[in-house]
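Yeah, one chain of the complex is gone here, protein chain that is, but the others are all in their spots.
Should a chain be cited, it is by its letter among A and B, assigned in written order, with residues numbered from 1 in that chain.
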Amino acid sequence: MQNRISLPALIVLAIIAIALPLIPYQLHVSTYVVQMFMQAVTYAIAVLGMVVVLGYTGQINLAQAAFFGLGAYGVALGTVGGGINFWISLMLGVGAATVAGLALGLTTLRLGGHYLAMITISFQQIFDLILVNWVEFTRGPDGIAGIGRPSLFGWELADDKAYLVLCTAVLYALVFAVWYLPSTRLGRAMRSVRENELAAEVVGVHTLRTKVIAFALSALLGAIGGALYAGGFAYISPDNFNFARSIEFLTATLLGGAQSPFGGVIGTVLIVQLPEWLKHLPESLRFIKDVYLAVYGIGVILIMVFLYEGIWGLVKNLRAKYFTTPQITTDTRGVQPLVLDVQGDGSRPLLRLENLQKHFGGLKAVDGIDIDVQRGTVHALIGPNGSGKTTSLNVVSGIYRPTGGKVVLDGEDVSMLKPHQRAGRGVGRTFQNIRLFASLSALENVMVGAQRDNNPIPKGDKALRDRAMSALQFVGMADRAHVIVRNLPYGHQRLVEIARVLAGHPKLLLLDEPAAGLNQTEKMEFVELLKRLRGHGLTIFLIDHDMGLVEKVSDRITVLNFGRKIAEGAPAEVLRNPDVIAAYLGTAGEANAAA
Amino acid sequence: MRRLAGIAAAALAAAWIVCAHAEDTVKIGLVNEATGPNAEAGVYTHNGAKLALAEINAAGGVLGKKLELKLEDNQSTNPGTVLAFSKLFGEGGIVAIIGPIRSTQIQAASPTVAKAGIPTMIGGTDPSLTKVNNRWVFRARPNDSYSSRVIADFGVNTLKKQKWAIIHSTDAFGSGGMNALTTALKDLGVTPVLVQGYTNNSQDFTPVVLAIKKSGADVIGSYMTNSPDVGIFAKQLRQLGVTAEWVGSPSVVTDTAMKLAGPALHGVYGIADFTPDATPESKAYAKKYRDTYKLDPDVYSSWAYDALRVLALAINTAKSTDPEAIRKAIVSIKGWKGVEGNYNFDENGDGLRGYNVVKNEAGKVSFIKHIDFKD
Partner (left out) sequence: MEFITENLQILFTGLGLGSIYALVALGFVLIIRATNVVNFAQGDFAMLGGYAMVLFFTGLGWPYWIAFIGALLAMAVFGVLFNYGVYYPLRHRSFLPVLISTLGASIFLQNTVLYVAGPQPKPLDKLLNFDGITLGGVFLDSQYIVILVATVALVFFTFLFFEKTLLGKKLQATSQDKDMARLLGIPVALMIAITFIYSAVLGGIAGVLVGPILFVSIGMGSIIALKAFAATIIGGFGDVKGAIVGGLLLGVIESLAAQHISVPYKDAYAFLALFLFLLFRPQGIFGEKVSEKA
């Protein structure tokens, strides 16, 4: 995230940040204000967790209050019940929450969206039931009173103000960490999952692991917030950690802006403050006070419709509009040429499909095909609509598992590997309908491609960045590196998608109708690009409908019809094969009849 | 970030605005549920307190000054209650506070009250609230140890039943009541044949009713929190042919529960700390309340009415607004006739030691007897 903040702004920000928790020391403020601060600060930490899981990774979590509660109960039961040191209790609670988050994530994140919403609600409900009913352990609905506060380096934090300074310091540290996260390897992986999970997986991101880590991080942050909350208020009971509180965290996150920790903090402050402000309404508007939860509800819908990135998104967009000129071109001096050379045993085919089958129920989309793709060649797969081309490609890249037969890559059977594992072995692909990470910059998109497992480049962010710039340079997009890809024209998006694959140093490049939607000039340029790639020794396996293009670039063509191979050979001979011509004409006729 | 600073400034401003009042009144805070799921009860509490306020001020106020109520919403939540208390304490000049009626909210705010050292009248009935080393909490209602003793005493001594089934919600109120009732029965030499909990908002009580049937209980003692649960349970109880007597906590004789359950609750005994036709005082109060608000009075209003009058009495007796003096005056109140009963404050701060037993007679609540304990 290019949150470049100017130096004066940074100084002002730092002064405000330091001054805020010290206000109670300098001015006479009531306990009330201190406690309000305390509530906002501890809630905000939990909301940071929501920023990670919802804002960055795009996964819903409706049990944040339960994780918050695990942290709080860790501290409460540890200090009051077990007589354990505050910090150790905090670790126990946070540890328990993280483990719960991991377990929950591992069991459900492979199923995705709706399930996750449901499971987190269930977890929240069960957590609630246990808190209330397992009286021997949790002390039941009465809750736990007399929770102590810690000392730090011999410094007693029993005083409200000192404790608030501690909590605020923790919040700042975590805001910084969460703010920094998106520009790390893990952060980019999270955002790529949010933007397009399938593409992320195919490009080499271990999406399940990324989601589970995000979920566990969210649980961890929630628990830290809860642990500090317990110390701050000295009394907790189950009704602090119910579903309504989870909704409150969610609303705060959305209101402030899920994609930034600053948004999360703003949202939390507003949610904590809102009821207070409503009290000062004039008499004629007092009814709003009675319906403010209803207003929350409407607010959530309106945010979804009009303000998807929340208040922080609004602020950022306004700033971008009026105060900064967006950086359109990037300085490309010093970008190294892309290294693509592929080593390997030249004697055997790079990709071999052996009696490959893929059935959907009764439909035999791919019905026993054998194809050898020789190293360093361009191999095209053609056939009429519904002949099984895209299905074959999906089986090769791992999106589908074959019903029967084998996919052998460079002598290794990869049939049962996940897409990201295949990407880690040098399989790269593009999609017919471009699948980029729309709200990331071109550079970030390509960096995600570069960070696949086993990519033979040096470690570290700089190497990733250099590799990505080289790849962008290769396709002629280096000067647009910092443009958000959503704002690029279609043809350029295609190029970025290819750069993303190239950055991952692929042995085998799978292209799914790469020329679809390009105009004639762009197609010509694309043919040149393919030839350059082949010149670098890359093996390319592609699908396309444009016979002219296929004939120009291919060394070998395989033709499919009804999931079976009907012809194979050099372009000139295959395209004159009567079976092939019949297949194309025949299906055209059937297609007309069906419509 | 500038926004954040602005928000912080506004928060502080909001807190300071209220500090600028002149000191010409004696201020008593009222922390109640003005918003959130229990907002309706909060309105009644306010009603009761307002009625007392008008009376007190009409009779000359306290210490020659007018009494003033300062309302603070607790949003029906625990953290909200803590905030509300600390806000009132922070404003300064608050002499005493009338707290909420829910036990966990008071528990949450108890440390704040102890730190501030300002007398606080509460309506929560969890017995432990006045016994947690907090000298500043006083209760204007009888606590649950008495409700359970009244239920046990009435069932064992008046109805002459020995085979008890205790049905309770597993929330704070229900489990607290269940424990107290078990103890109270034990003191009368009775061990219940069944103790069965359920979670609030159960949709089906068939397993509970079958367990009662199996246990052969001839009387049911209940601590149920929500009216729909009372309604569903009552209906299924009668449908499955259980004819045992039933003596329940106040929730079985609320207006809502009786409307929901209809005939299924007829003949059921309940206890109530406030019954309109129990004493001359409660009759007078009920009339006044009906005249003022065109509503039937209930416990949410009556305790607050008593609480404010007790505070005014104590301040006048102490001739001071010093917290220690007020505390001393409160604990020396003996035999004072409130609308909830006769107040005899003890050192813990508990004012009442008894309940009314009432009966649902074909949809009308009628007063049966008042049971008071000495200790």
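The criterion applied here is as follows: a contact is a pair of C-beta atoms (placed from the backbone, for glycine too) under 8 Å apart; a residue touches a chain by one contact, two chains touch by 3 or more.
For clarity, every value in this text was computed on a predicted model and none was experimentally measured.
Of the listed residues A:I60, A:L102, A:L152 or A:L274, the one in contact with the hidden chain in the full complex is A:I60. The residue touching the chain not shown here, chosen from A:M304, A:L318, A:M416 or A:A582, is A:M304.
Screening B:N32, B:S103, B:T170 or B:S249 for touch with the missing chain picks out B:T170.
The omitted chain makes contact with just one of the residues A:A19, A:I126 or A:M524: A:I126. Seen from chain B, the chain kept out of the figure touches residues 37-40, 170, 196-199, 201-204, 206-208, 210-211, 227-228, 231-232, 239-241, 256, 259-260, 262. Residues 58, 60, 107-108, 110-111, 113-115, 117-119, 121-123, 125-126, 129, 133, 198, 247, 250, 254, 287, 290-291, 293-294, 296-301, 304-305, 308, 360-361, 394, 399-400 are the ones on chain A that touch the missing chain.
Keep in mind that, in the parts below, only the chains that are shown with their structure count from here on.
Rounded to a whole number, the gap between the C-alpha centres of chain A and chain B is 51 angstrom.
Here chain B touches chain A in the complex through residues 1, 3-5, 7-8, 10-12, 14-15, 17, 34-36, 39, 73, 75, 77-80, 82-83, 86-91, 103-104, 107-108, 110-112, 115-116, 126, 128, 132, 170-173, 175-176, 197, 199, going by the rule given at the top.
The part of chain A that touches chain B in the complex is made up of residues 9, 12-13, 16-17, 20, 23, 27, 29-36, 39, 129, 132-133, 135, 140-143, 145-146, 233-235, 237, 239-240, 262, 265-266, 269-270, 273, 275-280, 289-290, 292-293, 311, 315.
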